[in-house]
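One protein chain is absent from this view; the other protein chains keep their places.
What follows is chain A.
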Amino acid sequence: MASKPQAAANQRFVEELASRLRRRQIVGSRATALETLLVLRQVVSKARFSNIEQLVEIIRSVGRRLVEAQPKEHSVGNTVRKVLHHIREEYHTATENAPSSSTRKFSIAQFVRQGQPRRNPVVVKSEGKPTLKENDPDDPDSFARGLKPVLMEAIQDVFDELETVYDNISKNAKDHIHSDEIILTLGMSKTVESFLKTASHHRNYTVIVAETAPSYGGRAMAQSLSAAGISTFLVPDSSIYALMSRVNKVILGAHAILANGGMFATTGSLLAATAAHSYSTPVVVCAGQFKVTPLWNLYHEYGALDFGDPSAVLGFDEGDLVNKVDVVNPYYDYVRPELVDAYITNYGDHPPSSIYRLIKESYDDEDIDL
């Protein structure tokens, strides 16, 4: 039995996604999250297990394999954690009639207890329903047969959530953007794009887009926004600070939101956030819940910013110069929590200081290390 999770992690479709992640053929938080989910669905549908621990171990080993393949795409691990969380929940509702719904109610008395790592009483073997019998020696597959439809539904829920993430984030857009405001944004973030477009149905406002070198995602963003009829300015990155005094709000996308309330975001975000901080301009970050990552970046690890190919910054054509200088091209900036004023996710709006709560609600503590 011990070799089984290993075998699951080595299945062909898992291997294929792992190598695509490693070769960076698939990039972007949402794309990787969707692909991960598809692989997990296949894994679960093919898995053979006779109790919940086996299933969890199979999924974790697949998750570990994928995360190792590309540790910089945090949404892979997040998706695995979320699926595990949902599976456990479904399992509890299936095995117990009334799961610990009482603990969900908020009261001061329970506040301290909720801060503690929540221990899921996983090994409660109360066979509430006769159809779901774990470790049945006569028919080892009966448990899997009974549980699988529910699990598929659970995965489908996560899938639906990913599909509708932009709409759910954007639905409150008009509460955040007011008429005649000047908004600054940068990079090409689908979330921010749909957020701004939704707001433009109700409000009349101006967007300043920074070019965001060296990827120049800002150009695509400006094109798309102006095509949607929003009054848009495209400015070079260097003028962000100069323009900040006129900006009412900075709206950014994120690559990953960390547990301390900080985030990894496209290069240039730190520049914009720091400039906004010095003018006390609010910084609002739009991101799906799947970007919330149980990571702290306490030691400001250098490599976490994911350094790419320097040719985008200083190409071969610069000739001799390239041999004499070390060129770095980080994909992301680490933006500290104190520079962010609010996160808008599909679960609602949160201050950076309460991101840890979001993590606790979305994932189980035992999955933080996959």
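Just so we're on the same page, a residue touches a chain if its C-beta (ideal position, glycine included) is under 8 Å from a C-beta of that chain, and two chains touch if they have at least 3 such contacts; residues count from 1.
The rule we apply is simple: contacts and distances are computed from a predicted model.
Novice: One chain isn't displayed here; going by UniProt, is it "Translation initiation factor eIF2B subunit epsilon", "Small ubiquitin-related modifier", "Ypt/Rab-GAP domain of gyp1p superfamily protein isoform 2" or "Elongator complex protein 4"?
Specialist: Listed in its UniProt record, the absent chain's protein name reads "Translation initiation factor eIF2B subunit epsilon".
Novice: Residues on chain A that touch the omitted chain in the whole complex?
Specialist: 22-24, 70, 72, 301-303, 307-311, 314-323, 326-329
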